[in-house]
Structure formats: structure tokens, C-alpha cells
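Just one protein chain is left out here, and the rest sit where they should.
First chain written, first letter: the chains are A, B and C, and each begins at residue 1.
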Amino acid sequence: MATWTWFHRFGSPPWVYGFARRWTPWIGGAAGLSMLVALYGGLVLAPDDYQQKDAFRMVYVHAPTAWLSMMVYTTMAVAAAVGLIWRMKVAHAAAAACAPVGAWFTVAALGTGMLWGKPMWGAYWVWDPRLTAELVLLFLYFGYMGLRAGIEDQAKADKASAVLAVVGVVNIPIIKYSVEWWNSLHQTPTVMKMGKPAMDTAMLWPLLLMFLAFALYFAAVLLIRLRAELLRRERNASWIREVLT
Amino acid sequence: MKTGTLEVARLVMARDLRLAFRKPSQLLQPLMFFMIVATLFPLTLTPEMSRLRDAAPGVLWVGALLSSLLALEFLFRDDAQDGTLEQFALSGQSLTWMLFAKTCTHWLLTGLPLALSAPVAAVGLGVPASAMWSVVASLALGGFALSLVGAISAGLTLGARRGGVLLSLLTLPLAVPILVFGADATQRAITGDAIAPPMYLLGAIAVLGVTLAPLAAAAAVRIGLE
Amino acid sequence: MNEFFSMSGYGAYVWPAFALGFGVVIVNLVMALNSLSSAKQEARRRLQMNAPGNGP
Partner (left out) sequence: MLNVAGLHLWRGDRHVLRGVSFSASAGQCVLLTGKNGAGKTTLLRAIAGLLDPEEGQVSWRGAPAREARGDFHSDLAYLGHEAPLKGDLSGHENLRFLVGIRRAVTRAEVDAALARTGARTFSDRAVRLLSAGQRRRVALAGVLLSGASLWLLDEPTTNLDVDGQQLVSSLIDEQVSRGGIVVAAVHHPLSLTSGGLVSLELGAT
């Protein structure tokens, strides 16, 4: 029963709007705080990696952005599926709010990956399976946003892009697998594999905290964007009048 | 008496084949496009056969992908414009099944001819004669998977303005695995290795596509008709 | 201090990477806030247009 009342609340725009407004400062504050602590831990407290020296510190920005770019897509697809199956408008609004955030983080993951690649591989771009998958993910985001922009009717755009998001999320594991397969065929002589150095605790905790910080940050930004989407979509003005005055 | 499932598929296929043969230019254009792309590579890269042979899988697959994108635009668009697609959706038959029949016909009319004509382009790229059957087989199977994936994007772009570019934007990322495995199969054929491993993977994608893509395409078409 | 900024010689890569990553963090936040305030303005305008008495 309890889950059902929650489900119904999340279907109601005024309730979600109020919830978002109440919680954004707390979640955002927690995100900011943990980000600062994790930065200090990662840049100052953590010792050098014995192979990569200080270059390994880029893991504290590359790994969270890369992880977030995937997680945002998954969140978007789940929201889209909920919107399609239960015809829930709030879920469609949430999916719409996810896309630009995810695309930006994909760009950040690609950029930081390239900057990390230069000292490690000797080139800004190497067709590494993870970077390549990240690039394809960026194209998936572009397609999603392009489809949304291409359909004028809001309800229609919601549903069509939701189908695309679900198809995309089914495809992502296949894409990752195919890219790894492809990479194994053409082994490029890389100086060093990125990621997964044997980490001691002083290196690990800032990373884990950074993951948490980015997840909280995403939640806060999503709630802000969700409010904007709800205001734009809602036709029944009575609650909007209430929240705006 | 309500028409049976197989008869529905037969009617859809017969209709689309008949329509295609009344307008053969639409059928030939993607093929010619493919041939031109394959010709441009030696002109821009090198006439040296050994180097072309290295590039051949890429040229064949990118060419096949681009020409299948051209053909995909017509998969649902004409039927949506003249209102017949609406009648598909209102026939009381499974739209998923009818679109599957349509997609298979589309492959028969575009993917299969392209695969069959690929040896002509392949000879010019220095592909040895012994590899031709494998090249045809990989392009035929990969083309089928491409048609299935493309049917989803073709359905999704029905409701959009400027569908053409958008169709490519949606299809290309989804087509990455097909391209990877397909090009690998062609590569192995050229070097004389066993093509079975990538062909199995292509087959797996095609099977997954057969089960899921028509469902997604039907959902997309219903949304597009709104 | 200098040692900290030089990052054992990798400073030219480490700092831009952090700048990019956290730049995106800030840009995203600013864009979200902008979008919210413009949505609020839009909604206010719509409310005024549909205010009782003017509406159809």
C-alpha cells in the first residue's frame, strides 16, 4: 500500500514540484560539501600512484563523470519507460530533464579522458574501447535530443523519445560488447591501461566520496530541471498560481 | 472470416513488392549510390590494390549503411502520407506483425540486392574472388539487422519535421554493433579466416532484432500517426 | 606549493581535466537555474494572459 501512495504522489505535478523545491537545497548542499571534501582528499591527501605519479589524480574527475554519463542515460530510460507504461506525465518530464545533463557529462568524460590519455598513451585520442563507447553514448544523447526537438507536439515528442531511450538502453550493453570485441581485434600498443590501479584506502575513499557527490549533484540538478519542465508543461494553472505567488 | 496471420503477411509483402516494381527507380537509387561510394574510395585513397584491400571492409560497410539509410526514408513515409499506414493500424490485425512483414520486404528489395551486387564493388577494391560468397553472406545478414533497427528509427521520425537527417542521427549509434561485427566478418573473409564467430554475433543481433524491433517500431508508428 | 601545482610534471593535464570536469558541473547548475527562472517567467506571463476576465 505504502509504495502505491508514493507512486501516486510522484504522479502528481504539484506534489513533485513542492518535493523538489523542499529538497533541492539539502541535496545540493550535501553534494557541494562532499565534492569539496573529496577534492581535498583526492588532490592533497591521497599519495601518488607509483606508476602514473600525479597523473592518476585525473581519476577523481574522469571516473565520476564517465559513470554519471551512463547512469543518467539509464535513469532517463527508466523514467521514459515509466512514462510510457503508466502514462505518467511527471516521468516524461523527468526524462526530458535528464538528457542535457547527461550529454554534458558525456562531453566532460570524453574531455577528461583525452587529457588523461595524452600523458598515458602519448596522444589525445586513442581508439580505446571505453572512450569509443563514451563517444557512441554522446551520439545516442544527440539522437534523443534531436528527436525531441524535431517533434512539435509535446505529448508526441515525449512518447517517441521514450521509445528511443528504451531502445537505446537495450543497445548500450551490445555496443559496449561490440566495441570491446573490435578493440581486441586491433590491439593498439598502449603504454598503460587506464583506471584500476591498485588503490590503497587513502586513494579510494576520495574516489568513492566523489561518486556519491556526483550522484547527489545529479539529483539536485535533475530536481531543478524537473521543476522547470513541470512549469512549462502544466496546463492546469491553479497550482502554478499557488507556487509562484 | 478474419484473415489469418500468415495471409496478412503475404498480402503486405505482395503489395509492397508490387508497388516497388511499379516504381523501380526508387529501388535502384540506393544501389547506384552504393556503387558510386565504392568508386570514390579508389579515386580519393589510392589505386593500389593491396592498400584498397585493407580498406575494403570499411568501404563496403559504410557504403551499405549509408545506402540503407537512404532507402529507410521510404519504409513508412509514403504509407503514412497517403493514409494507408493508418489502415494498417486499424485493421484489427497485429501492427507489429504487419510491420515485420513490411521490414522483411524492405530487406528483400534493398538489403538483399545490395549484398548480391557487392561483389562488383568488391572486385574493384581488390577483394579476392575466393572471399565473395562470404562477403555476400555477411552483407545480407548484416543488412537484415540494419533494416530491423532502421524500422524503429523510421517509425520514430514519422512525426518529426526534417525526418531525413534525424533518421540518420538516430540509426547510426544503434547500428554500431552491426557495423563492427559485419566489417569484421568481411575482413576475415578477405584474409581467408573463419567468418563464423562474427557471423554468429551478427545472427544473434538479428534474432534479438526480430523479436524486439518490430514491437518498438509498432509503438513508434502508433505515436507517429497521432 | 609549486610542487602541488606541478603535479609531478603532469600539471598541464591534471588541472585542465579538473577545470573541465568541474566547469561542466557549474555550467550544468547554471543552465538548470536559468531554465527554471525562464520557465517561471513564462508561466507568470501565461497566468496573466489567462487571468479571469481576459480569457476566452
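Before moving on, here are some points about what is shown:
We take it that contacts are C-beta pairs under 8 Å (C-beta built on N, C-alpha and C of every residue); 3 or more make two chains touch, one makes a residue touch a chain.
Please read all numbers here as calculations on a predicted model, not as lab measurements.
Considering the intact complex, the chain excluded from display touches A, B. Looking at B:M35, B:L60, B:L75 or B:M98, the residue that reaches the missing chain in the full complex is B:M98.
In the complete complex, the hidden chain is touched by one of B:L31, B:A55, B:L70 or B:A89, namely B:A89. Against the chain not displayed here, chain A makes contact via residues 152-155, 235.
Touching residues on chain B toward the chain that is not drawn are 1-3, 7-8, 11-12, 15, 18-19, 22-23, 82-84, 86-94, 98, 225-226.
Basically, only the chains that are shown with their structure count from here on.
The geometric centre of chain A is 15 Å away from that of chain C, both derived from CA atoms.
Chain centres here are Cα means. That of chain A falls 32 Å from that of chain B.
Here chain A touches chain C in the complex through residues 35, 43-44, 48, 53-55, 57-58, 60-62, 64-65, 100-101, 104-105, 107-108, 111-112, 115-116, 118-119, 217, 220-221, 224-225, 227-229, 231-232, 237, 240-241, 244, going by the rule given at the top. Those residues of chain A that touch chain B in the shared complex are 84, 136-137, 139-140, 142-143, 146-147, 150-153, 155-156, 159-160, 163-164, 166-168, 170-171, 174-175, 177-179, 181-182, 185.
Chain contact summary for the complex, chain B toward chain A: residues 152, 156-157, 159-163, 166, 169-170, 172-174, 176-177, 180-181, 184, 201, 205, 208, 212, 216, 219-220, 223-224, 226.
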